[in-house]
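A single protein chain has been omitted from the complex, and every remaining protein chain is retained in its original position.
After this line comes subunit A, so read on.
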């Protein structure tokens, strides 16, 4: 049988067009938390809308994710097309040109709807390097039933001193009830996030304008002494190993009267399937002392595109979709409005959302005032962290020292002196002041 010439031509054209029509597969590295897992589940909608893009998910624990992404991006490994990173990485990696600047977003993306503080935190040198998926601040959670029983009233903006007094009154160690739960597990993103906002509230900073560590000052001294004294008096046993999850478990099982931590816990403590005290939780601003500046932290998980990705256009399409208003609507339709990723867009905070999520108003107000920018007295960007490459190591080292003060290995004053000398040494090695 003779095959017509045009049939050969058609077959050749199809053969050439085949690779172009084949779907691009994006590998997305993300962290295991409820919002990200929801995104993974709902991304089937994206694949239906974009049949030319397939998604491959790599879900990792936060510390493993950080280490894995750092290795890959520093070596231009190119294993991932979309990265889930925090504010710390976004600006540092952006400055090094390891990330692609996010430009030319679709007209309906409405970047102006994203909170300026969040945009600022994900930018470097005037370029935006990641699109925020959700953002969080820190707020105070307290047991309204216990406060009522004790005849106490939580002010809208409590001071740390008031928190300490309430905690002492609400502690009944015989009944396994503790007045105050705060992070003690060492780590720059663990106890140091809380302790830095605590010190900020006492007017402290990590460094002065010439990058000299400030642990010798009164602000850190008062802050750390408050922390150690009150955790010993009103905190749960083994507080030095308690992080977010451990305190969440204590609060949800009714063993904590006051807990100051990430606003993302709002949806967990009010979820009846995992909280025994879901109906008696109050929310208010994170405590302050001599100043309100820097008392609520600012953190965001965001989607970034590494410069080593060969599928940057498709990656941008996905990142824009996952952080869009349409995605928020999709979550509201499928899982309820209370589960919309919080903290990134003004449009999220509709009346319906504020009704469904009782913690949303405090979170919104906290995010609005959070300002990570450097100032005349504070040479670094960041509220609960210092956006310099050395901070991960220094922050974790200081975190270990302060955690040791909780276990009575050393006094608060000794811990501060130790933190001061170690930070001075590490900063000198790193070549500061620069």
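Definition applied: a residue touches a chain if its C-beta (ideal position, glycine included) is under 8 Å from a C-beta of that chain, and two chains touch if they have at least 3 such contacts; residues count from 1.
By definition in this document, contacts and distances are computed from a predicted model.
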{"item": "Name per UniProt, for the chain absent here [options: \"Carbohydrate ABC transporter permease\", \"Response regulator receiver domain-containing protein\", \"Aspartate carbamoyltransferase\" or \"Cytochrome oxidase subunit III\"]", "value": "\"Carbohydrate ABC transporter permease\""}
{"item": "Listed residues A:56, A:125, A:149 or A:241, member touching the removed chain", "value": "A:56"}
{"item": "Which of A:129, A:166, A:268 or A:391 contacts the chain that the document leaves out", "value": "A:268"}
{"item": "Contact residue for the chain not shown (choose from A:29, A:224 or A:419)", "value": "A:29"}
{"item": "Positions on subunit A where the hidden chain makes contact", "value": "27, 29, 31-34, 37, 40-41, 56-64, 67-68, 71, 75, 77-80, 176, 243-245, 248-249, 252-253, 255, 262, 264-265, 268, 273-276"}
